[in-house]
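Just one protein chain is left out here, and the rest sit where they should.
Moving on, here comes subunit A:
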Amino acid sequence: MDQFTLNLIFVGASFALYIGIAIWARAGSTAEFYAAGRGVHPVTNGMATAADWMSAASFISMAGLIAFTGYDNSTYLMGWTGGYVLLALLLAPYLRKFGKFTVPEFIGDRFYSPTARLVAVISLLVASLTYVIGQMTGVGVAFGRFLEVDNTTGLLIGAVVVFAYAVFGGMKGVTYTQVAQYCVLIAAYTIPAVFISLQLTGNPIPALGLFTDTDSGRPLLETLDLIVTDLGFNAYTAHHGDTFNMLLFTLSLMIGTAGLPHVIMRFFTVPKVSDARWSAGWTLVFIALLYLTAPAVGAMARLNITQQFWPEGTNAEAVSVETIENDPAYDWMATWQQTGLLGWEDKNGDGRIQYYNDAAPAMQDRAAEAGWQGNELVNFNNDILVLANPEIANLPGWVIGLVAAGGLAAALSTAAGLLLAISSAVSMIW
C-alpha cells in the first residue's frame, strides 16, 4: 500500500470517529451546548482541555523551534506550561465559583457594566479569531502535504469538518470529540519519538533518552553539541541570547496563555469547584506527556538531520547529490521539497550538499580551503520538523499516516474550542 493511501486511511478514520462522537453526544439544551450539562468527569475534562489547549503550534511547530535553536527556545516550554499554572491558580477556580458560562458574562456582572462586557466580548473575538486563523493554516499545511491537495482546499475541508461537529455537538460533543483527538494526537507524537529514542539511545522513554548515552558511549546532548559546533552553529545546550530578554519573553508567553478564553470556558463543564481544581491538574498531566517529549523530539531530530548531511562525520565529505536523489533514506527531502518548505542547492557544483553555518567566522578557513560557497541547505522550515521526523528516521509508513492524523487533531481540537468561545461571545452582544 502506498503512503498516500495510508495517510488517507488514518486521516479518514480519525475524521469519521470525531463526527461519530459528535452525533452520539448531541447537545439537547443550552447548558449542554455551552457547558456540557456540567456533567463531565474531571479526568475526562482534563483530557479534553489538554487537546483544546495544545494547538497546531504545540504539535507542529514547537519541537522545530527548539531543535534549531536549542536551550534559548526553552522559553516556549516554560512559558506555555507556566502560563497554564497562572490560569489554574488565579483565574479558573474564581470564574467557576462565580457561576457564569463565559468570561464576558463574568466581567459584565462583576463590574455591573454592560460596557465592560462589550469590551470583553470584543477582546475575546479579536484574540480567538487571530488564534483560529493560525489553527486553520496548520490544517492547510498538514492537508497539503498528506492528502496532496492545495493549501486552500485543505483549509476548506478542515473548516467544514470543525463547523459540522462544533455546531451540532456544542460543548458536550466537542468535549468528547476532544478526548478522542487527544488520544490521536498524543499517540501520533509519542510513537515516533519512542522509535527514534530507541534507535539513538536504546531508552524507550524519549524524555529520559534525551539525557542518556548514545551508542558511542557519549551522552546524546554532548554529541549534539560537538557536531553542531563543528559546523559553526551555536552549542545546543548553551545560552546565547540576552538573559533579561529570555526572562521577559517567557513572562509574556505565560501571561498570554493564562487568558486563553476557550480554555477558561472548559472549567464550567465539571460539576463542582473542587472538580475544576482537580481537572486543572489532570489537564497539565496530559499536556506534560507531550511537553516532556517535545525537547527530546527536537534534539534527536537535529542530530538525525545533521548526521544525514554528514554521514561520514563532520570532518569528512558531505552527502552527495546522487545519494540524496537515489537513496530511499533521503526520499523525505524530495517529498518536502515539493511543498516549498525545504530546499537545497549545490552552489559550488561539487556534487555534494554542505550544510553548515556560513556566517560563523570559524568556518571561513575551512570553507575557503574546501571550496565551499555558502550553506547549501538553503531552506529548512521549522514547521516541517515534526511532520517529516518519522520519514527522516525511516519509520514505517503507518507511523507517517498517524502523524498526519495527529497534526490535524491538534489543530481541529483547538479550532473547535475557539469556535465555541466565539459563538458564546457573539451571543452575548444580543
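Methods note: a contact is a pair of C-beta atoms (placed from the backbone, for glycine too) under 8 Å apart; a residue touches a chain by one contact, two chains touch by 3 or more; residues count from 1.
Just so we're on the same page, contacts and distances are computed from a predicted model.
Student: Please identify the absent chain by the protein name in its UniProt record; candidates are "sn-glycerol-3-phosphate transport system permease protein UgpE", "Response regulator", "Porin" or "Sodium:solute symporter associated protein".
Tutor: "Sodium:solute symporter associated protein"
Student: Among A:Phe10, A:Trp53, A:Tyr71 or A:Tyr131, which one touches the chain that has been omitted from the display?
Tutor: A:Tyr71
Student: Of A:Ala25, A:Leu124, A:Leu221 or A:Ala410, which residue touches the hidden chain?
Tutor: With A:Ala25, A:Leu124, A:Leu221 or A:Ala410 as choices, the missing chain is touched by A:Leu221.
Student: Specify the residue from the set A:Ser113, A:Thr130, A:Thr152 or A:Thr237 that touches the hidden chain.
Tutor: A:Thr237
Student: Among A:Thr212, A:Gln307 or A:Asn357, exactly one should touch the missing chain; which is it?
Tutor: Answering carefully, the residue with contact to the hidden chain is A:Thr212.
Student: Which subunit A residues touch the hidden chain?
Tutor: 66, 71, 74, 77-78, 81-82, 84-85, 88-90, 93, 97-100, 109-110, 207, 210-213, 218-223, 225, 237, 239, 243, 246-247, 250-251, 271-274, 277-278, 280-281, 284-285, 288, 291-292, 295
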